[in-house]
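With one protein chain held back, the other chains of the complex are shown just where they sit.
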Amino acid sequence: ADDLTLQLKWVTQAQFAGYYAALEQGFYEEEDLNVTIKPGGPDVAPAQVIAGGGADVVVDWLPSALAAREAGLPLVNIAQPFVKSGMMLTCRKDTGITSPDDFPGKTLGVWFGGNEYPFLSWMSTLGIPTDGSDGGVTVLKQGFNVDPILQGQADCVSTMTYNEYWQIIDAGLTDDDLITFKYEDGGVATLEDGLYVLEDKLEDPAEVDKLARFVRASMKGWKWAEENQQEAAEIVLENDDTGAQTEKHQVRMMGEIAKLTAGSSGELDELAFERTVATLMAGGSDPVITKVPEGAYTKAVTDIALK
Amino acid sequence: MIWVIAVTIFWIAALGVNIRIANSAWGNTRAGRIFVPVLFGLTILIVWEGLVRGLQIPAVILPPPSAIAVRFSESLDILWMDFVQTFLKGALSGFAIGCGAAFLTAILIDRSPFLQRGLLPVGNFIAALPIIGTAPILVMWFGFDWQSKAAVVVAMVFFPMLVNTVQGLKETEAMQRDLMHTYAASYWQSLFKLRLPAAMPFVFNGLKISTTLALIGAIVAEFFGSPTRGMGFRISIEVGRLGLDMVWAEITVAAIAGTLFYGIVTLVEKKVTFWHPSQRK
Amino acid sequence: MRSIIPILTVVAAIFAIWFVGSFFMNKQWTLDQAERAGTTLSFSEVLADTMTQERPKLPTPIQVFDELWETTGAKVLDGKAMSKRSLIYHGWITLSSTLVGFVIGTLAGILLAVGIVHNKAMDMSVMPWAIASQTIPILAIAPMIVVVMNSIGVQGLLPKAIIAAYLSFFPVVVGMVKGLRSPNAMQLDLMKTYNAGQFETFWKLRLPSSMPFLFTSLKVGIAASLVGAIVAELSSSPLAGFGGRMLSGSYYGQTIQIWSALFAAAIVAACLVGIVGVIQQLTLKKMGMAQ
Amino acid sequence: MGGGVSQATVIEAKNLDLTFQTNDGPVHALKDVNLQINKGDFVSFIGPSGCGKTTFLRTIAALETPTSGTLTVNGMSAEEARKNRAYGYVFQAAGLYPWRTIAGNIKLPLEIMGFDKAEQNQRVERVLELVDLAGFGNKYPWQLSGGMQQRASIARALAFDADILLMDEPFGALDEIVRDHLNEQLLKLWDRTNKTIGFVTHSIPEAVYLSTKIVVMSPRPGRITDVIESTLPRERPLEIRDSAEFIEIAHRVRDGLRAGHDDNA
Partner (left out) sequence: MGGGVSQATVIEAKNLDLTFQTNDGPVHALKDVNLQINKGDFVSFIGPSGCGKTTFLRTIAALETPTSGTLTVNGMSAEEARKNRAYGYVFQAAGLYPWRTIAGNIKLPLEIMGFDKAEQNQRVERVLELVDLAGFGNKYPWQLSGGMQQRASIARALAFDADILLMDEPFGALDEIVRDHLNEQLLKLWDRTNKTIGFVTHSIPEAVYLSTKIVVMSPRPGRITDVIESTLPRERPLEIRDSAEFIEIAHRVRDGLRAGHDDNA
């Protein structure tokens, strides 16, 4: 069997259920692959791991992958299991926010590390300054959780439809207390959770074949997970090393994730790619990428995998 | 390969020079004492540069010092802004509050052996609470701005400072105390004329430990939420986009600021505890 | 032993303040919830709620110790001591890298100190940089160390141990340099009158006189090593150990979990320091230096 | 006897007992000590190491508390006398504060007792002169030899001019010539000011030369074995040490000492 290591972007959770499902259901084995899945964490940069040779394939978001590419690390998207973005801003209604027009003067929690650019370009399309000047918003670098909105330190925080949003609900706020703004709706959604490899890997046909088998098995895993959500969540729980996840939360997350992967073949949608690039290049005074990336994705792998 | 060999040769040569200088009469002059460590540092930088180039280590893993220097000089304004936020606002204020409070607490509990016996072990226990756990809690309590960073610093420096000061206040010799006793000196007289001066070497020990803790505490706390500036903020976002040259530029600022801070405290210590045997010769 | 009562008093006082703190910090949330639900609560209802919230701003000691028991003692009784939900499992992960790191850091520290004491060039060049090295935020370089070690094929325990060692070597260097230099002029002169070599002077004079300093720095060093191991866990994969627990607790807003991991870490630190203390007592007694 | 100017009792110990509790069991440092010291007396304590000389001096200074028995100083309890700053004490080691200059060290008691600045400076000048250290006021203790430090500590005890002076082997660290010189100075001071002096020494000639009363002590338990009243005149040139009377007193002291020493290896 061929060895292959996959580095996740985040900790073990249903966000990555497809890969764990493929592993546990033997889909990788069927493709003669011996896959190791490495969970990530907030202090793990997948791009750095792959640069150091610690992984063959990484799960990453397009903004940070493109940023890494500009920094000199030739990451290439080989497949895109997520077709929709799950990122949104969640605000408390009692702050008086009913639409993005109410943002000025408010404090917003934003995830950085590449994810701030969609936000910044969104604000710049809305004409709201983010540099602390009058009539603008105050931006906070949000940590790993939703405390700022619970403690009232921020009026809105970044959330994922499948995760942080439910943490707010679990903490005791209700759907009615909250109002959400999806990045999709603002037209600034970026491609999340794609599979990336280093460019030189694609020069070797044998490697490409291996990757194709990997993508094929992974997509099979994703489809299986979409159909068997309860079991998929349980598989995730078994693989969680921190022992901190709960079944309730993972089952719910699996349901939300399924909405984002639904209908995906794994093939990258060029339009979505170009939209993301446009968003990132528009972003504020210090854009994450300065020139249109060349060769940042390839269809070579999915072409074989989906044959 | 050429690079690696060149680097090795250079290293050995530089080390040779250093050993020579250190053992010569020059090594005892002020210039020598500055030159030797500087040459040592330069050697490390050049070896680093050579290895990164020679082994073609990708810049996204370890950038060469030259790239860091370029980034440093191009980003002075950002670095300065971050420095003000993290060091001047977060670390310094936390250092002042934490050390000041610990000093006063030490004087207060010094009168009560009961409190000392109870508070010091518990204090040591609390001091062992790792910052990684306390920082998110304090950020949750004190908000995103520098106040929470100062709080983290206070939590980190309080007990090392307390333990050292309490220890220092005990550092008088029996005879020195007896002397005060023969003068029927009051509590405050013997505090100010005997015990505080005698405690100073220990107080400075605590201060020196606290300088490095303060900076690290303020930076690490920013990983758990911050406004959009600060050294920790910059490091964490630049890691996310593989701007490692900027990360190292910030680390450089941290190392310089920390060493200077330490050095200044050491200088003050020299002035204040000039009489202590460890400062003589 | 005469310290027991004072310690208990202080602990009791802290718990009292802690309970009061829990009440005031968690109160706002309780009141907000009630307001949203459109009910008003009596004081005792507020009090009861602040003591039992699921995601309190400040959990009460009871909640923390309940959780500690649930994840340690109760797991042992269930025979699941090494399950992933057991703090014993996570504690072991942290402890193993702490101990390996401590050994590496201590050995490196002692070697460096020996070099510094015996070689003037090393003395002059290394010390300022050792200080500078400790002002570097470890959290920033930990991921790089992990990645770099990874790229040369070192994985698992060792990268974490190296980071732990990085934090623990410094106190050992400082303490040992002081200790190895603690013999006074007369003690050194005595060795000279016997025409003893550097090696004999080291074994028979410098090393024994450095023992009290060594142990003091070992105590600091082992606590630092634990902190290093926890920091390293944030950038290691998979996320486990006390560091992993704190982070995932923080990530999911599980304050009780953070606090219990925090306390578990502090308890382990206290035990480690205590063990070094016992070894110190025994050694110094055997050497006749404890009176 | 000895031409004392006044005979009021200054220090009186009755059936004094002092036991230290140590890890190895109790140490009986003073047993059944009875002694009366009058105004103007110069009393030397002599005896083998560990016989309780220091302990007795410290008890007078209220630095130790007797286990039983009574002790009065100036008619009050030792503790009250201490609070009244009735005595100056010179410790066995100099014990100067290293962060103060010599002058600063001598000023220390003056500051505590609230003398004004001018008075302080004047007194510092005077006592520095007295112990032959004029000009060394601005040095720090570690810049002086052991003997000079010891003299500075004597100056410190003299500065505030207490009526009682308690000195624990003040001249132990000095060479014979300086010692002779300071012995002379001390005698002059005592003669002029009529202070009461308690003085611990190991040297028989020194004890005989200085004292009006020599207290011989013996260890385990620490007790007074002999009290020898000196028959020497109050006026004592150095040469008196070659006189037959001097040698005879010295012999008596040595015999007393040796008797107490037999059980002491």
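Order of writing sets the chain letters: A, B, C and D. Residues in each chain are counted from 1.
Following the convention adopted for this analysis, contacts are C-beta pairs under 8 Å (C-beta built on N, C-alpha and C of every residue); 3 or more make two chains touch, one makes a residue touch a chain.
Values in this document were obtained by computation on a predicted structure and should not be read as measured data.
Across the whole complex, the hidden chain's contacts among the shown chains comprise C, D. Annotation: of C:34, C:111, C:154 or C:211, C:211 touches the absent chain (contact as defined above). Contact between chain C and the unshown chain involves residues 186-187, 189-196, 200, 204-205, 208-209, 211, 287-289, 291.
Listed for chain D, the residues touching the missing chain in the whole complex are 47-50, 132-133, 143, 145-147, 174-178, 202-204, 254, 257-258, 261, 264-265.
The rule we apply is simple: only the chains that are shown with their structure count from here on.
Chain B and chain D have Cα centroids lying 50 Å from one another.
Mean C-alpha position of chain A lies 35 Å from that of chain C. Contacts with at least two other chains are made by no residue of chain D. Counting partner chains per residue, chain C has residues 57, 139, 143-144, 147-148, 151, 234, 247, 250 touching two or more of them.
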